[in-house]
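Missing here is one protein chain; the remaining ones are kept as they sit in the complex.
Up next, chain A:
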Amino acid sequence: MRGIVKQFPGVRALDGIDLEVTAGEVHCLLGQNGAGKSTLIKTLSGAHQPDAGQIHWQGEEVRLPNPQAALHHGIATIYQELDLVDGLTVAENIYLGHERTRWGLTARADAATSAAALLHRLGHPEMSPAKEVGRLSAAGKQIVSMARALSHDARLIVMDEPSAVLDQEEVGRLFGVIRELAAQGIAIVYISHRLEEIREIGDRITVLKDGRTVATGLDVADTPTPDIIRLMTGRSIDYVFPERGAVPDPATAPVLEVSGLTRRKEFTDISFAVRPGEIVGLAGLVGSGRSEILETVYGARRASAGTVRVEGRELPPGRVGAAMAAGIGFCPEERKSQALLLHDPVYRNISLASLARFTRRGFLDADGERNAAAEHTRALDVRPTGVERAVNTLSGGNQQKVVLARWLLRGCKVLLLDEPTRGVDVGARSEIYTLIRDLAAQGIAVVMVSSEIEEVIGLADRVLVVSDGRIVSDGPADEIDEHGVLDLVMEGDVA
């Protein structure tokens, strides 16, 4: 096995990027949204063509005119949205595009055997090659994608934020697989927003910023986390979380009261109350029911039992309109698919929940909409400015601000935030944190859900730990730490 060397000096949109990956290493690619990570890996996978610069593969200069050429060389890419066909089986997906054939017919048994061998190599011998991919979990799909990469005899596997859809346990298993592959001499390029993961899995780091390499080939072990953050953001972040405000007076009447809320097979007997100005965080693993709880409070799902009250008045179950009218706002987990009209201008996305207000004698007052939207984008510092801009041209953090602006424009008493910093880079995160704090300081009751326990503890006044669809702990945030939450999560229904 010869050392694998790849270089990209100077690529358009990528303003001169150098990257060198050697066999058997896990090389982490870091950078904020828009730093050029996606473009870089698309160039590497043959989806984009560089305008300048060279790619060297195993010592020789190569051109990758299309993804097939990259695969042929042994470079496989696993994208964030996995490109699997749900209706086909595991084996069919692994050999999609290069089916095992005999006399022009698919050799199904053959494919099944070799697929099973690949899954075994990945440490998942329990997965059946005959299973339909649509029935697998996100983690299972991840494994199928990796098996597909291996089926191409990949020597380099690029993984774009593989952990984004996995819970902590699944991430741990994925890391086991990655280490195994690296030990077999396969090079891995690993992209993630989560710095702690990189610390755990990475050998070396390359940091991108504004389409340039700001640092490359750094040894993970020798580089402290604050240094990495500084490289990524160009500034040092000492306090990631803003200071807590004054704790709301316990005598204040709660604005949101949830009691006995139950949805069959999702969560059971959820009760909590939130006072104006208070931030309540729901911590728990993916699949613990946290997102479902928020959606049910908002009326997007219908509760099978229990009540939701806003200012003492009970909401009819399963009615988003009623929840909104009572003053609840909701920023869903999947910003792009659940919250935004991606190709529409910013102002239309902001005014979507308040159209009635801009209606004058049956007609929409578009100027009024624009002005009101501009006011809120200015207040939230949405960049780049301009409310006519299509919202998909904004970065994740700014898109999140647009969703927040929608509810601020409408005006709400309760704000439900599901994963408010998902897909938001480190620099913009602290802005979102400050924003949420400010909203609470203005008297809005906030309920937030996050996969990152640290985020919940750092931001919330009170932390509810959700495990297996039940609240297993409810207490002030400063009386619990990450380990405490993890222990509770693991104990599950014992409590």
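Going forward, contacts are C-beta pairs under 8 Å (C-beta built on N, C-alpha and C of every residue); 3 or more make two chains touch, one makes a residue touch a chain; residues count from 1.
Simple rule for what comes next: contacts and distances are computed from a predicted model.
J.: Quick one: the chain not pictured, UniProt calls it what, "Nucleotidyltransferase", "Acyl carrier protein", "Sulfurtransferase" or "Ribose transport system permease protein"?
T.: The record for the missing subunit names the protein "Ribose transport system permease protein".
J.: Which one, A:A23, A:V177 or A:L352, makes contact with the chain that was left out?
T.: A:L352
J.: Which of A:E169, A:E388 or A:D478 sits in contact with the chain that's absent?
T.: A:E388
J.: Which one touches the absent chain: A:V62, A:V320 or A:L486?
T.: Per the contact definition at the top, the residue touching the missing chain is A:V320.
J.: Please identify which residue in A:P224, A:P250 or A:G362 touches the non-displayed chain.
T.: A:G362
J.: Among the options A:D83, A:D219 or A:D344, which residue touches the chain absent from this view?
T.: Only one listed residue reaches the unshown chain, and that is A:D344.
J.: Given the full complex, what residues of chain A touch the hidden partner chain?
T.: 12-15, 32-36, 38-39, 210-211, 298, 300, 320-321, 324, 330, 332, 337-345, 348, 352-353, 355-356, 358-359, 362-364, 366-367, 370, 384-390, 392-395, 406
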